[in-house]
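Below: the structure, in structure tokens.
The complex is shown incomplete by one protein chain, all other protein chains being positioned as in the whole.
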Amino acid sequence: MTLTMDWGLLLPALLPVAALALILVVEAIAPTARPVLVVLAGFGLVAAAAETIPGLVGDDDPRLTLCTPAPDGRCMWDGGALTSTLQLAILLSTLAVLALISVRRAGVIELVMLLASASGGVAVVAARDLGTWLITLELATLPVIALVAWRDRRAAAHGALTLLTTSLVSFGLLVLGTALWVTATGDPTLTGESLATAWAVPEQRTLAGLATVVLLAGLAFKLSAVPFHAWTPTTLTSGPLPISALLASSSKLAAIGALIVVLAPYDAVVDLSPGPHVVVAALVILTVASMLTGTVMALRQTEVVRLLAWSTVAQAGWILLPLTALTVAGRQAAAVYTLVYAVAGLVAFAAVRAIHGRRVEDGRELTAYTGLFRRDPLTGGALALALLVLAGLPPGVIGLVAKIVALRPAVSAGLWPVAVVAVVAAVLGIAVYVRWFAVLFGEPTIDAPARPAQRRASLGVALIGSAVLVVASALPQLLVGLVS
Amino acid sequence: MTSLDLAFAACGALAVVAGLLAVSTRQVVHAALWLVVALLGVAGCLLVLGHELVALVLVLVYVGAIVVLVLFALMLTRAPIGPDLVHAVPAWRRVLAGLAGAATTALLLAALLPLADGAVQRREISNKAVATELFGTWVWPFEALSVLLLAALIAALAVSRGAGAGVDTSSDRLLARLGHVDPAEGRSDVSQTGKKSKDGSGEEAR
Amino acid sequence: MIHLAGPHIVAAFLVGLGVMGVTVRRNAVLLLIGVELILSGSLILLVASGAASTSRWEASSILPLFVITIAAAEVVVALAIILTAFRHRGSIDLDEPLPADDSSDGRGAM
Amino acid sequence: MSALTVSHWLVGLPVLAALATLALRRTPHLAALVAVLASLASVVLATIGLFVAPTRFQGIIQVREPVQVGGIEMPFELGAGPATAAVAAVVALVAAAVLVFTRWYLEDDDRLAQFAATVSLFTAAMMLVVHARDLVLTLIGWEVMGWCSYLLIGHWSRKESARRAAYKAFIVTRVADIGFVLGIVGLVAGAGSTGLDAVIDAWSGPDTPATPAVRSALLALVVIGVLGKSAQFPFQDWLPDAMEGPTPASALIHAATMVAAGTVVLAQLFPVLVHADGARWLLGIATAVTMVGAAALALGQSDLKRLLAWSTVSQVAIMLSALATATEEIGPDPALFHMWSHAVFKSLLFLTIGWLSVVAGSTLAVALRGAGNVHQLARVAWLFGLLALAGAPFVVGGLSKEHVLVTAYEGAIGSGGPGVIVLAALLVTVVLTAAYAMRAHLVVTAPLERAEPSAAGDDHPSGMPSDAVLAALAVLTVLTVVGGLILITGLFDIHRASQWWMLLTLLLISIGAGVSWLARSSGDPRDAFVRTRRHRALADRGLGFDTAYRRLIADPVLGLARVVAFLDREVVDGYVRGAAASAGIAGWFAERGHRREAPSAGVGLVALGLIVAAGTAVLTWR
């Protein structure tokens, strides 16, 4: 069996691995050369990111590789615009997390884990067969779990344990889903053709639907969609802040990429009768539950990271919302929304980090942010912008555009009742973020936490992220157009 | 009903019964051992289905490695040899769990059984064919799998050794010298650090 | 000749048992057993799909191999984490709530 | 100068005067002078208007393209006709007289300028109503008059009673205006145009835009508005209270403007009104009740100014009754003629009593006893004014009242309409009017008892008005006597009255006056007809209508308002707070669910999620 092999397309996934290997080698040779390692990791990520650019600009090229020969040709790697966008975002957000960890403190373990998870994420969004999909998804997940646990704190261990148990069960579900899929379609690829064939037979159709639902359940954990979200608040608050940022950005992007891969075959059957109601229903349940639970819970939080964690849950609902349409536009919309969310989330986490540094004992209560906008305009401004984007209020226009983007496919698919639920969630969401926003604009208090001495990296991430948000707010097409 | 069916039924029954015991026994070590039996049963099933390689790998990797690890872990976490009273769960939870399991089984049966009508010819799968495909078509995920294993190895090592134990070396040693951190536990002295960071000379300044 | 009903029934039962095991256990290590049962059920299903007809690219053999390997990797990391958790929490009870106030252990990581 | 130009100037000039006066408010006397001069100019203009007025109504020229508001055309036209010119002339005249009087009367008032400006604006509004050939213009004039009356009545806003009276006047008329506005809205909507001619064309013919019942209802609504503005039953009570305003204001309101405006408007709408029997019945009954009741109340007043106020109510009822009973051939001009004459003699009476009240320091009958002796002119003016009021033959009021009687008679013998009732009421009213006129005369001209007549004339030590005021009074007196000559000009299109009616009224007047003469008391002039204190109080309070308004309308409305405010706070806002609270409660429950954050919770939830997903799959099986 011969495969086509376009190394250029695979480079985004390979380069981080190469950097990983190099780091291990260098570490073995020169254990003290840590800065070199960090540079290597950064370089690996940047180079990989650069490799995704052609996918964003070249439009006619199908960018498929790892294809078996015709007539039975199937490709295991699809590097189209949507994929490339997600890959770029995964790589850059990992880079941002690396910066948050800070150059001085990043140890070899962090570097290796980050690189591994980045390459896993990059690969999973391009995967078109179940084997690659399953493996790379785990590659994207497992190092993150380790990163959470790799931390000598009781709470961190607890958080890691929570994350681990959930992820183990989810893995079980993923494998079950895979098995069901193969049983239903007889095909290990995630393509419309195979699904369409199975759809013709009622028994197989049922099984394929069930398979997708189970896969969905397994993936929902990574997205922290309700009811697979329970790890989110615990882990995000107890783990190191940069890793929480990773979970909220890069990890989410990988998850949505993986989900898009699973749902893509449904293009072929969405207009058939009977349609894939099971999948739509499952998605709707996840969407509605996540939106409502997440916002309602976030509304009650006073600890900022916990608030962000619950808002992650809520945003998962928004990410899933456009997918309920089961259309190309819906998938693109989900990607765009995730992109916006990831940037805004990163900015928020970076700002929190810039305020608290590595000291968790300061108490990351909302009250500590009183008057931040006047006390510390840069951080406060970045945080405020991120919150506005998350809330979807101008001047964070991109947040609003993202909401429009997310609502559009659902509305077009006739799911306007879900859209009405989204309205409620959006308003509650505004209440959540405005609560924090209001604090930023309050009178500065005296007992605010002291500014950490070294926070250039965090601040830099926050500011670059803000810049992205500002530019995207002025010209949303730059972001929205990436995926199409 | 063919002989193959019979063989499969035997192995399957073994696997299911052992599995039931594995999830229901109160003795933790027994649970692990029943798992071994169940996995052997599964391997038998796979053999009957004609996938020797998979069956073999299952036995090797699972029974040979994983269950041993599990047993070690049980020991290290001071699991009792007898019934595990610390982690006993109330009866209602058992019932609920049983119901959840039964529901899952029922659902899967309802979805799967309509598909399995009649007998089919068993297909022998040669290891060569598997190897060809594995290193031909599936080479990319195979490589990814190796990265995953590498990452898991490093992760497991790092996690089990803990952050304080030699990886994040320089600063921790420094800390230890300054007396804020107990190097063995990798924890800093709480109150002092807390106070110190209040006046801005926190650890970043170190 | 073989009936496919057999593998399907066994798989369904194993997965059901796995779900039961996962939900009933408070011991983190024993949770793994439940997961392994789910995986085993899935394996049988996968393999059975290949037993009947030619699966594309021998997926029915190769996917199980992948799954087994991933599971092994997972279990290794999982056990490491469970041991760490045991070291810090003094227990691997999954019902144990979040430590109330953790600000006592002050070193921020990373 | 065409009639149309005159009418434009007659409307515009007072507006300009009002603005100029207001701008000059720092120098009140100069401001008042400006207002007076402008009003005199108006008089000149109006006089010119009398001469250039066309004999039949024809002076409408399309000034500009009509404004098109959606499907509604708004021509905003003014027009002039013979009756219009006459009415405009008397309005201008009365306004001028009032302004002249004001300059003297409110000499030391710090808001003289504002008052003068308001009077000018008031005049302008009345002129607008008179000349309007567009119902929206009518409405504008109508409402602006209401507002100006509010300002004038409340002029002495440092007095609580004045504030209340102004408030009451405006609110009562405004409530009635609901009908007026709705009626106009209906007419306009039916005609597709606000132009008066378009409305008349559309509604007076046999093919009305709606059924005749609807036409009647719409006209009845307009009539309700008129009843309010003209202080007819059941809205009559605001007018006597409005006596809290300065006397010149009363003169203006009662004589030529606000109260009389209803007559003008209904006269304009007469071609439609004549076909609306329901509206005519309403108008007829209301005016019949009012004219008798108000005349009776006038008889019992202890305050002469209030007596005049009630007399206005009664007289306006008489004019309106002419409209209710007039047949199509007779037309609205008898009513307009009575309005014209009423304007003349009522302004005379008010200005005179204003003067006398300055002399006496009060308008109470007790205080005014014999006040007329202060000046010969006062006596003469008062006498002729009252004669006209009583409807004595040959003075202006007598002539016009004859025509009203004839109109009512024609209406009574004709088919339909409330003619009989009105006629009966008219006859009774003639008697009563004569009685209270006699009483007023007796009080004021009683032999002087006190040594110094200017007891309370603080503002005007001598109590003597300026020459200009005297001149104005003289002019009005002369007009009262000879004003009837206007009939010769043919401006009013009126049939000849029969001398039998004249004789009858003379008889009735004699009866009334005679009774009054006999009932006169040498003691307290208040006792002439009403003997007990209780009854007197009742009469002074207008039979307790004020209380009725409050009990029946104000209190329930305020009660309802409180209920609504409560509902708004507790019920309508409840869903907002409820939403907030339910979000909070949901959060609380959710938080309880997540309180422990044990790892097994996550696993449990995943299992739950799987079951839910699977359940979904089962439910949506196909």
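We call the chains A, B, C and D, going by the order they appear; numbering starts again at 1 in every chain.
The working rule: a residue touches a chain if its C-beta (ideal position, glycine included) is under 8 Å from a C-beta of that chain, and two chains touch if they have at least 3 such contacts.
The rule is simple: contacts and distances are computed from a predicted model.
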Inset, instruction - Assuming one chain is omitted from the figure, identify its UniProt name from "Transketolase", "Nitrogen regulatory protein P-II", "NADH dehydrogenase subunit M" or "Segregation and condensation protein A". - result: "NADH dehydrogenase subunit M"
Legend entry - Touched by the hidden chain, restricted to displayed chains: A, D
Inset, instruction - Just name the one of D:A41, D:A189, D:V428 or D:L608 that touches the chain not displayed here. - result: D:A189
Legend entry - Listed residues D:F101, D:F115, D:F170 or D:W281, member touching the removed chain: D:F170
Inset, instruction - Consider the whole complex, including the chain that is not shown, and state which of A:P54, A:G275 or A:G381 touches that chain. - result: A:G381
Inset, instruction - From the listed residues D:V144, D:A220 or D:M243, report the one that touches the chain absent from this view. - result: D:V144
Legend entry - Listed residues D:A213, D:I413 or D:V557, member touching the removed chain: D:V557
Legend entry - Chain not shown, touching residues in subunit A: 374, 377, 381, 388, 392-395, 397, 400-401, 403-405, 407-408, 411-412, 416, 419-420, 422-424, 426-427, 430-431, 434, 438, 441, 443, 475-477, 480-481, 484
Legend entry - Interface residues of subunit D (partner: the chain not displayed): 67-72, 136, 139-144, 147, 150, 154, 157-158, 160, 163, 167, 170-171, 174-175, 177-178, 181-182, 185-186, 188-190, 557-558, 560-562, 564-565, 568, 572-573, 575-576
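Basically, only the chains that are shown with their structure count from here on.
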Inset, instruction - Please state whether B-C or A-D has more C-beta contact pairs across its interface. - result: B-C
Inset, instruction - Please list the single chain whose C-alpha centre lies closest to the global protein C-alpha centre. - result: A
Inset, instruction - For subunit A and subunit B, let me know how many angstrom lie between their CA-based centres, rounded off. - result: 25
Legend entry - Rounded Å distance between subunit B and subunit D, as computed from the means of their C-alpha atoms: 96
Legend entry - subunit B, residues touching no fewer than two other chains: 100, 103-104, 107, 111-112, 115, 133, 137-138, 141, 145, 148, 151-152, 155-156, 159, 162-163, 186-187, 190, 193-194, 203
Legend entry - Multi-chain contact sites of subunit D, meaning residues that touch two or more partners: 597-600, 603, 607, 610, 614, 617
Inset, instruction - Mind listing the subunit A positions that touch subunit D in their complex? - result: 158, 161-162, 164-166, 169-170, 173, 202, 206, 209-210, 213-214, 216-217, 220-221, 227-231, 233-234, 274, 277-278, 281-282, 285, 292-293, 296-297, 299-300, 428, 431
Legend entry - Footprint of subunit B on subunit C - complex, ascending: 1-21, 23-30, 32-34, 36-37, 40, 43-45, 47-48, 50-54, 57-58, 60-62, 64-66, 68-77, 79-84, 86-87, 91-93, 103-109
Inset, instruction - Would you mind writing out the residues of subunit B in touch with subunit D in their complex? - result: 100, 103-104, 107, 110-111
